[in-house]
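The block that comes next holds subunit A.
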Amino acid sequence: MDRASFLVLILCAALAACSAPRPAIVVGSKNFTEQVILGEIVAAQIERRLGVPVERKLNLGGTLLAHEALRSGAIDLYPEYTGTALTQILRRPIERDAETVRRAVADGYRPWHIAWLAPLGFNDTFAMVVLAARAREHGVHTLSDAARQSWKLGVGYEFTQRPDGLKGLVATYGLRLDGDPVTMDLGLLYAALRTNAIDMAAANATDGMLGRDEFLVLDDDRHYFPPYECAIALRDDTAQRFPGLEAALRALSGKIDDAAMRRMNAQVDVEHRAPAEVAREFVQGLE
Partner candidate 1 sequence: MLAGIDLTLERGETLVLLGASGVGKTTLLRMTNRLVEPSAGEIRFDGKPLRDWDPIALRRRMGYVIQDGGLFPHLSVARNVGLVPELEGWPAQRIAARVDELLDRVGLEPAQYRARRPRELSGGEKQRVGIARALAADPPVLLLDEPFAALDPVTRFEMQRQFRALQQALDKTVLFVTHDLREALALGTRIALLAHGRIDTLGTPREFRAARSAQALAFLRTLEEQAA
Partner candidate 2 sequence: MNGWDELARLSLEHFALVGAALAIALALGLPLAVLLTRHARARRATLAAVNVVQTIPSLALFGVLLPIPLIGGVGKRSAIVVLALYALLPIMRNAVVAIVGVDRGVRDSALAMGMTPRQILRRVEIPLALPTILAGIRIATVATIGTATIAAAIGGGGLGTYIFRGIATADLSTVLAGAVPAALMAIVMDEVMEWTERRFSY
């Protein structure tokens, strides 16, 4: 290779090395609408308050995947639910009291040097959803009522395996299933209910679709499901590296209640708006 080409090659390599800055903060999320919106909200908040570049690693394929990413440092923070962390990540028995769960989770995460910030303000518990019309028809309002008949159940990828999932539900309520549960992407559950591919769905309490009269959430009258308060799990070392970070994130605590989360979910799922846009609007409204 002649000298000119060699110099050009060196120059390019140097430029390439310079132009790939390590993003300051990596925000993660799991792979359903609510998580993506929250990820965008957190990212937008950080960008507004701290002005540091944020890399988004959203749509990670599952709870344990996201947790691994956080533990290994591939992401610096992500929104998680207290009940999920307790049963799925820490593998501890279910607790019913929200405060107890919060404390147990904070303690459980300490060895990993990850902190749980104060909850955002909503409880995204599992919601067993049916078509409102069918609920009226059979006079079913609670999960205890539901035990009277058998149900074709639709679930996401995690429900059947989770300790706070199907098994415990069946045990607590004596729920009878018509055939094996039908597994599908969470986003499809409501479409499946509408077309009668399933007649009960293990969905989430803050789903956008639940704003409509079409669907009814059966009441968890025996309080089987633990609380699932949403909060940000943040690595200690990241908090140390960016002094203003915790404060910026705490500004979000208590700011999103069930109705607000459901509304934002609906804006994406029903109105088909972009999560980033919905997130930006929310963050701007905070001022």
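What we mean here is this: contacts are C-beta pairs under 8 Å (C-beta built on N, C-alpha and C of every residue); 3 or more make two chains touch, one makes a residue touch a chain; residues count from 1.
Picked so that all candidates are chains of the complex that A comes from, given by their letters.
Keep in mind the model is a prediction, meaning the values are calculated, not measured.
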item	value
Of 1 or 2, the one touching subunit A somewhere in this complex	2
Subunit A to candidate 2 touching residues, read off their complex	61-65, 67-68, 88, 154, 156-158, 160-161, 180, 182-185, 188, 191-192, 195, 197-198
